[in-house]
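Heads up, the thing below is written out as structure tokens.
Missing here is one protein chain; the remaining ones are kept as they sit in the complex.
Showing chain A:
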Amino acid sequence: MTATIVTPTDLRSACEAFTESRGKVRIQGAGTASAWAGAADAADVVVDATALTGIRTYNPADMTVSVGAGTPLAQLHDEAARHGQRIAFDGARVRRGATVGGLIATADSGPLALGFGSMRDLVIGATVVLADGTPARTGGHVIKNVAGYDLAKLMHGSYGTYGLLTEVVLRLHPTPEAQRTVALDCTLADATGHTRSLLAAAQEPVSLEWADGTLLVRIEGTADGTETRTRSLATLTGGRVLADDEAADAWERHARLVDDATVRIGCRPSRLPGVLDRFGAPAAAGLATGVATLSLPADRVDQVHDAVTDVGGTSVTRGAAGSQARPWGQQPSALRVLQAVKRELDPARRLDSGRFGSWFDSPAATSEADVDAVPESSATTPATGPLAHERAMGRGSADTALTDGASAASPPDPTLRTTSLTRTPTDSGGEGPTGTEQEDS
């Protein structure tokens, strides 16, 4: 099947990509993670997000920036660097052109995650276009904000299943005056021991990775402070402070290991060495974070899934695994909620959910709560009925506005608010197609 490719350039055309098309939609960024987490569904329409680019607002004094979600993060790094700032994120595929939206949708992270977290910790606002063309904003332009649900988190790791990120607001950090890396060639067991003593010391590394036989520890801060801390780190471990070009090479080697991986795993840091030991595969392992990528033949990935599941961890395939392996190890505990969110945000199931294997295909196991529910809570009462209203009114208005050029920029009908938000517990007797949803769960 040949898919139609649509390349929106702004919010309006992004909405139109959905309202003026039919069938299954796959969202695509720079394509740097197109084979992660299994195979995408066949699509009628491919929405190419790479033209949703550019910095929208950047006030360095506020240390926040809003960008088109299709902007390559590397480009944003360059712009921020001019102001002595950075997005504190260094996932391996950033250097291959990964977009901001793609990095969020795939929940990627890099070695700096130890110090700064992943994209979820840096995103403070977003605009998302839902499968019916509804544009929705969440968060804002300030770091601190508890107004409304944080839907940017919902998009983190959603692999294009819940909507298209069109704009993202990120927080920035100052570029550190100095960065130094200490390297030590050692076994995984030794690296594990060093990790414990390093974390107990006061050096506060921002990255700590065992890259297939070498422990790499990165320190950042003021020039003097970084020197002092790296020297003491080197003494503590018997490692060597790398020159700048050596450090760049060492981290490039780390990034290549990540690029070539077949599976990404996460578990309690103390359990990680045991899992890695079992496979002896080339690995880039965050011994302090518990997150690692492994390169091993695709036909062994399922064994990794099982081993990680046994220790309560998470696992997902990366590009080189192909489609031989199961995309994910265990299923999330709250799969039923993920499915319910999918039904709410994409009831027609237009957006590709192939990346999650069969998660969205069949209803999750019936919960105990449903089992013991008295009859009136079963499918005979369409408790979710008012949602049908919502779709008819709230979402429908977005459709209309977009297909009618003249009204596209006009304010939403104020009466809609009354309708779509009228939901008191006693007011749950509406009719609608969502009545069937109850049967699914």
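Heads up, the rule we're going with is that a contact is a pair of C-beta atoms (placed from the backbone, for glycine too) under 8 Å apart; a residue touches a chain by one contact, two chains touch by 3 or more; residues count from 1.
Quick note on the criterion: contacts and distances are computed from a predicted model.
S.K.: Which choice in "phosphoenolpyruvate--glycerone phosphotransferase", "Amino acid ABC transporter permease", "Glycolate oxidase" or "Anti-sigma factor antagonist" gives the name that UniProt lists for the one chain left out?
M.R.: So the chain that does not appear here would be "Glycolate oxidase", according to UniProt.
S.K.: Return the single residue from A:Thr71, A:Thr99 or A:Ser158 that touches the missing chain.
M.R.: A:Ser158
S.K.: Looking beyond the chains shown, say which of A:Gly31, A:Gly97, A:Gly140 or A:Gly274 touches the absent one.
M.R.: Only one listed residue reaches the unshown chain, and that is A:Gly140.
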